Each structure stands twice: as structure tokens, then as C-alpha cells.
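First the structure, then my questions, so here it is.
Just one protein chain is left out here, and the rest sit where they should.
== subunit A ==
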């Protein structure tokens, strides 16, 4: 079988197998370890003789380091070394870079950029010395630009242009032309970035907190100037990533260099503030959306333009218009993203890059168009689903958007909603309802996994794939148990060791479907061998509860067919199916908010999300991904914003006390509806990604509900009380 996936697999294999564990909402096998504190995270390995390193951030926004006064610090108690070199990282690597990012910390690209590492016997000694380290700079901050602006921007990609947009807008029955802003977002996970580096001769072992090990090995080796075969990364448990751990960052390279110099292991753990200040941000965006439709609400004009930012020299630009390419109709089109070079920390992939901020603006614009056209916003969306991707003609594989809108509307009770704002007041609170579509691209990535059916009937799945809290252990075990007909408790999954076959890594929502497909193919090879032993074709082989049989052949324990462990490696590589057929994932959000008539505080009262993303591999972990996405959407709508000082570009709210993610009290009971579907174009297991879909548009539903509640149409996120306050109707006026 070719590794390349270029023919849709329509066999529905996982529907024909008999074990019955695929799709079940099974608990994560590593869950008890995590809640009991016995899952070992990167910083927690006890390595004999381990020294402690602390990174030092630049005191200037931009410029050069001219002197590092090491001597005074070297004389401090316990200090072993002060490092600042051309190999240390200035910036974290972008996702899937596979090579070193910007190195050499004698240059300062952004405020608080790490410029040195101080290593000492204890963490406290290293911290004290890092604080005491005196560094001289050539401060070039006067040349820096800290605020994005269009006059400082270049096109990030070729714009998508079709038809005659201006004419279509002129001739449209209803037009929306609206400007939106979204702020920068943090990707700080519960587990801060951490690394322990240990050398044995020329071989480096790095315990790290990373999402994509095969890329990370290449990035680390390139940064150190060594052959990747000398680098091993261990990352079996990752306490959240959200994009911030896609590429290696400062702590890993610094730890490796110091460990090499000192001849002993070195641990570098970033503080919460350092993670915020020096790893990665989601770019802020300014967006202009123009929509035009006929009297029937059908889109004829569709324009989505965005301004984003990054550090000079970074190729990544937030792909704001990604879903706008395929989601709605409108033959006269313009999609364009421009990138402004500014002096702030690196912008990169933060959970659902593109759609997270693009969809929330688009879905507000669609709400505005629905109102202008006098059409129910659910109906308007349903009327604007094209038969093929506009401008491309690419067909869609599976698209459950209509079903998501209908199922969500029914479960939510959308028919009870008032179409006019300010219709419902309960005490001090305006109550309103909003809807938004969800859409997110789907990606199949190259992956490899090894599966062993042991002679005593256990299943072992091995890959360097990671579990960043998403359920990789659970899902990969379920696929293998299902395919090989073994109970789930006889299935073991080994992850997060770069010496294992290269999985897809956790990012872009592609982990489960890609690495899962590799495991699936390994299992198919094992099934072929078992079929021979049973004396049937692989298609006719039946496996369940450790027994193998076929029509007319009595069941026998699989162990009777095995004389030794049976190990196969499965591989998958994306072919041209992604270009030929649009495989995106879809859903819908329905939200009820209460807006305080006096203060402008918005509280979510209930929220429903319905999603279709191919085969559901585990109903519990999939639901959790959707829930988590919706919570991110609520944060994006109401609270989350990186606050940069416009005078020097430094991040002011650099911890989780002042960067406000939603807390439990912000999240009411949430309803998630999973719409089962099969997408054979997406992967042989007919699954797609779900890790990011739940964010994509969610904040738009909240914003639309705010408008429906109190009649204030905001287009700047997050919608904090200060932004609503001045526009609210008189709180003492009697309700309409």
C-alpha cells in the first residue's frame, strides 16, 4: 500500500470491526496519573547532579548587547556559569519549522527577549544571580515601531480576487461594511516551558514540554549544530500547548548548551512571566468585512481584509481569512491579509490560527447582514452555502453545517428568540441570544506509528506523537484495540519519545486523525498476517475479545495463532486529496447572554455547540475539545487581551492573574452535540480534526447575543464593560 493518501478509503473499516470501543467515551488511560500528580512533566525528572538555569530578559526593546558583566555574578554563591552566545535562541521556532529559529542573543529583537542564562547549584541561587547580572546595551529602541499600522505593512500572501467586487457591492440589495479589531492572545499553558538537558558523550537527551517531537529534534539539532541522530527528546506528558510548544524555544537550547559546557544536566524552567513575554503571541488583527446580498439574502459580494503583525523577518502571518475562502457564497470576492513589522514578541500559531479571530468577526458581519436583510440569521447562513468553493470550484467532502445549525437551533430553542434587541429584561440584566457558524480547515499530516500484537495478546502502540492533554493516549489505544479485536485494558500506548516512529505531532488539530491513521495502517498489516493464519482474506477476518475467526471458521484465541510478537509499522502521507476536495470541519454555536444594564458586564447564561468533524474517535475527549474551544471563544469574546505598552512594546499583563481567561464562574453548563459523519477524503479512519473547531466563530455568537440583548453592536473584542457601558440604553428606562 502506498503511504500517500490519494484515494478515499470508503471501506468503513472501523464500522465493520466488532470490538466496539471506537467512538466510545472512554476515560483517558493516563487520567489517574495526572490527577494524582504522578504523571511526570518535563521539569520533574530527578537527574543526578542537575544544575539549575534561569533565563535573563533584555532590559531594552531593541538593540544590541555590548557587555555582560559575568565576573560579579560568577562570584555569587553557587553560580556555575553565565551563558550568552550565538547559538542561544532569540525567538521560539514556528510550528513545523524543522530548523533553528533566529539565534544569537547578542541582538535584541523585542522587549524581555532572553539574552543570557545563569546556571547555579540551586534555583534560588540562579534566580538571585540572574537578577543581579548587569548587562550593557546599545539601545536602538528609538528606531523601533511598536504599533501595527497599514503604512508599515506588506501583503502576507497573494490576495484572492474574483469578479467585480465594487460593482457587486453597488448593486447589492443589502450591504454590510464593518471594521473589527481583535487583540493579541496568549497561548500560555498550565505547564510552563521547561527543559532538562543531559549529555552522554555526543548524545543529548532533552526532557521537554513540546508538541511535535520530530520537528523539535531537527530544530534543536540545527540550533546546536549537531546531527539529529545525537538528539533524543522525551515529552510523554505535556501540560497544554495551544501552539506555544509547537517549536523549540529558548529554554531547550540554553539548557543543552549549558549542560554541554558544565558536563552535567541542566534544568531551565521559564517563569510564567517569561512564557508570556518571550514565547509566542497570537497577532492582534484589524479587519474590514464587506458583504453584499440580494433581496433573498444570497451573497453576491464577499470581502474580508485584515492587518496583522509580526516581528521583522518572521514569515508567519495570522491567516485571518482562512475560513472565508470556503465557507460562504459570493462570487465577487476579495480576501487579503497584510502584515505589519513591529517590535513585539514573536507572533505565531495560537490555537486555531486564522479562524479563531477571523471567524468571530465574519460571524458578526453575517449577523449584521441578516438584520439588514430581515432574514433569520440561521436561515441566512443556510442560504449561503456554496456547492463548490467559490473561485476554485473545489467540491466539499462532508459538510454538516446545515445539520449543525438545525440541531443546535432545536436543542437551544432558537425559535424562542426575539429578532429585535432589548426585548427581554430580567432585573438589572438584558437577556439576548446569538448564533454563529463554526468552520475550520482540516489537515492530514505525515505520520508513522508502530503497533505490536504481543504473543500473549496485548496491543502496544508506539509513536513519538504527543498528548498535550487532548486524549492521544486514549484515541490511539481505541483505534488499535478496535482494529485488533482486543479489550481496551490490554492495550498500551507509548508516546512522546523521539526514538519511536514519528507521529504527526499535536498541532493544527491533525494529531488524532493523522497518527491515528498511521496506527490504523499498522493494524491493517497485522490483520493481514492474522488472516493468513486463520485462512481467510483480510476482508473476511473477524476479531473480537482476543478471538479470531471467519465465516465458517471457528473462533480461536489470537494467541494460538501467534508464535511471537507481531510488529508492523504504519505510515501515512497526505496526497492531493486536500487540494482536490475541501475537507473542512463545521459546526454552529448558540449562546444566551445576560448584559448588565448598569455596568455592561456580560455573563454567559448557556451555550450550545453542534459539530461535525468526521468520525468521532472518543466521544468524551472529542466533547472536551469542543467544550474547551467554546471556553476559548468565551474568553476571546469577553476577557482575553494582551496589553502592550505603546511606548516600548512590552507586555504589561504577563500572567494569568491579569490576562483574564474565563474561570469556572464564567462558564455555565454547556451543551455539545457531536454530529457523526464519515469523511473518507480526510483520512482512512474517516476522522478529521476537532482540537480547534470549537473556538472558530464561538466569540461571534457571544457578540451577536450581546447585540440581541442590549442593542449595542460592538466590533472590538473583547467586549469588556468599558466598551459596552457608554452605549447602553438608560438602565432606568422601562423595558420595551
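Definition applied: contacts are C-beta pairs under 8 Å (C-beta built on N, C-alpha and C of every residue); 3 or more make two chains touch, one makes a residue touch a chain; residues count from 1.
One rule holds in what follows: contacts and distances are computed from a predicted model.
Chosen from "Putative zinc finger protein", "Xanthine dehydrogenase family protein subunit M", "RNA polymerase sigma-70 factor (ECF subfamily)" or "ABC transporter ATP-binding protein", the protein name that UniProt gives for the omitted chain reads "Xanthine dehydrogenase family protein subunit M".
From the set A:18, A:69, A:229 or A:647, the residue in touch with the chain omitted from the display is A:647, counting the whole complex.
Interface note for the absent chain: among A:357, A:578 or A:638, the touching residue is A:638. The chain omitted from view is touched by exactly one of A:662, A:689 or A:711, namely A:662. Among A:6, A:124 or A:489, only A:124 touches the chain that is left out of the view. Mapped onto subunit A, contacts with the missing chain fall at residues 59, 124, 127-128, 131, 273, 428, 596, 598-601, 603, 638-639, 643-645, 647, 650, 652-654, 657-658, 660, 662-666, 720-722, 725-726, 731-732.
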